[in-house]
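Submitted below is the structure of interest, expressed as structure tokens.
Only a single protein chain was left out; the remaining protein chains are all shown in position.
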Amino acid sequence: MPELPAVAAMMARDEASRGLGIELIDQGQGRAVTRMTVREDMLNGHAMAHGGLIFTLADTAFACACNSFGPVTVASSADIVFVAPARGGDVLVAEAVLRTRFGRAGLYDVTVRRGDDVIAEFRGRSHQLGNPQLGDPRPGRPRPGPAS
Amino acid sequence: MPELPAVAAMMARDEASRGLGIELIDQGQGRAVTRMTVREDMLNGHAMAHGGLIFTLADTAFACACNSFGPVTVASSADIVFVAPARGGDVLVAEAVLRTRFGRAGLYDVTVRRGDDVIAEFRGRSHQLGNPQLGDPRPGRPRPGPAS
Amino acid sequence: MPELPAVAAMMARDEASRGLGIELIDQGQGRAVTRMTVREDMLNGHAMAHGGLIFTLADTAFACACNSFGPVTVASSADIVFVAPARGGDVLVAEAVLRTRFGRAGLYDVTVRRGDDVIAEFRGRSHQLGNPQLGDPRPGRPRPGPAS
Partner (left out) sequence: MPELPAVAAMMARDEASRGLGIELIDQGQGRAVTRMTVREDMLNGHAMAHGGLIFTLADTAFACACNSFGPVTVASSADIVFVAPARGGDVLVAEAVLRTRFGRAGLYDVTVRRGDDVIAEFRGRSHQLGNPQLGDPRPGRPRPGPAS
């Protein structure tokens, strides 16, 4: 896979993803794929993969995708729909794809699968931090969404 | 466009969409496209198209897409991100596409555009009502999402 | 009710809310209550109040609450859970309450009820537009959420 410097540096310091065995297995501009095997210490009290760790796998893919353009970018919000349970030993793959960018914001869709089965659908909103040295990516006024 | 009987019958009775001038301009299994011109009586106090009416346009596309399979299907939840404002006179087009189905539930993505510009991104979750006469689409236990 | 000038001026220009018969019946700093009677021309193809118009009622309450502090504030995103259907003739009341503010953003919860019954739960995120003349409400760097 093509290695993007900003993403590689970020992943090298990501202790949380390392501890969970989350690997970045593919990446590109505005996209990323991560993989995690569900360990016994990732199960919840119903013997299913803890929803928070499925979210974490998706969130790491999202972080790699939204930082692929260079500037430091953080999550401002995310939502997840749990489609089917995952069990110990399952290999989960999360694929993040840019949906749209506007101002400093970005919207990414992440699908978590076990083989061909969808396990969860995640959507995250990112916020690019300013960097006056590099030139602010959004010099003008914020582009508002419609007032409610 | 191919006319789906369940969708055509539903739209024929949809007084809310008719009152807003929302038209169904394309449809298929698991998809639908609606169109609305922003009238002066659709503006909010900031002179932009009211976010609720942009949501309504997307929601009607979602309803047509999720009812395209036949059984009566309702919205259980939805979210919307407002990407850019719309103004009086703008022609907005909402395109709904099925993302995934599971049990009686479905997840649909709807993008609202003005020409090539994205105005809003909507995601809706549907719930298919049971119909014992026709055979319940999900006779067994609900397929749970993962326990949190 | 105490009248807040920014909200009163905004509502006076809100043609969309007026057309739907949405009234502001109470307001305060960070809160607002709106009311709408479900008319026959607000029903969808399943003879229920169109979900988009329930959203619109909640969205107007949200707009009044988030503009109550003075600066022009717009919706950046919102989600809604539909709890129970509403029918023609129902009187719906939406109560918006500030949950938290951070930087230029605010998070508001809106509950839509018919009498004591909950019809929908809405959560909206607002974005305050800058106004250099009045002094930017957030002069420093954006406070980031945690990186994913």
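Residue numbering begins at 1 within each chain, and the chains themselves are lettered A, B and C in the order written.
One rule holds for everything that comes next: a residue touches a chain if its C-beta (ideal position, glycine included) is under 8 Å from a C-beta of that chain, and two chains touch if they have at least 3 such contacts.
Values in this document were obtained by computation on a predicted structure and should not be read as measured data.
> Among B:Ala6, B:Ala47, B:Val74 or B:Val118, choose the residue that contacts the chain missing from this document, as touch is defined above.
B:Val74
> Using the touch definition up top, pick the residue from A:Ser17, A:Ser68 or A:Thr111 that touches the left-out chain.
Missing-chain contact among the listed residues: A:Ser17.
> Contacts of chain C with the missing chain: which residues?
44-46, 48-52, 54, 79, 81-86, 99-100, 102, 107, 109, 111, 118-121, 123, 125, 143-148
> On chain B, what residues meet the omitted chain?
Touching the chain left out of view, chain B contributes residues 59-60, 62-63, 66, 72-79, 124-127, 129-130, 141-142, 144-148.
> Using the document's contact rule, name the residues of chain A that touch the chain not shown here.
Answer for chain A: residues 9-19, 40-53, 55-60, 63, 72, 74-82, 85 touch the chain left out.
Here is the rule we go by: only the chains that are shown with their structure count from here on.
> For chain B, which other chain has the most distant CA centre?
A
> Ranking chain pairs by contacts, what comes out on top?
Summing C-beta contacts for every pairing gives the maximum at B-C.
> Could the interface between the copies chain A and chain C be described as same, meaning over half of its residue numbers are common to both, or is it different?
Homomeric contact, same residues on both sides for the most part.
> Determine the centre-to-centre distance between chain B and chain C, using the mean Cα coordinates as centres, and give it in whole Å.
For chain B versus chain C, the centre distance works out to 21 Å.
> For chain A and chain C, let me know how many angstrom lie between their CA-based centres, rounded off.
Spacing between the chain centres: roughly 30 Å.
> For chain B, jot down the residues that touch at least 2 other chains.
44-46, 48-52, 79, 81-82, 85
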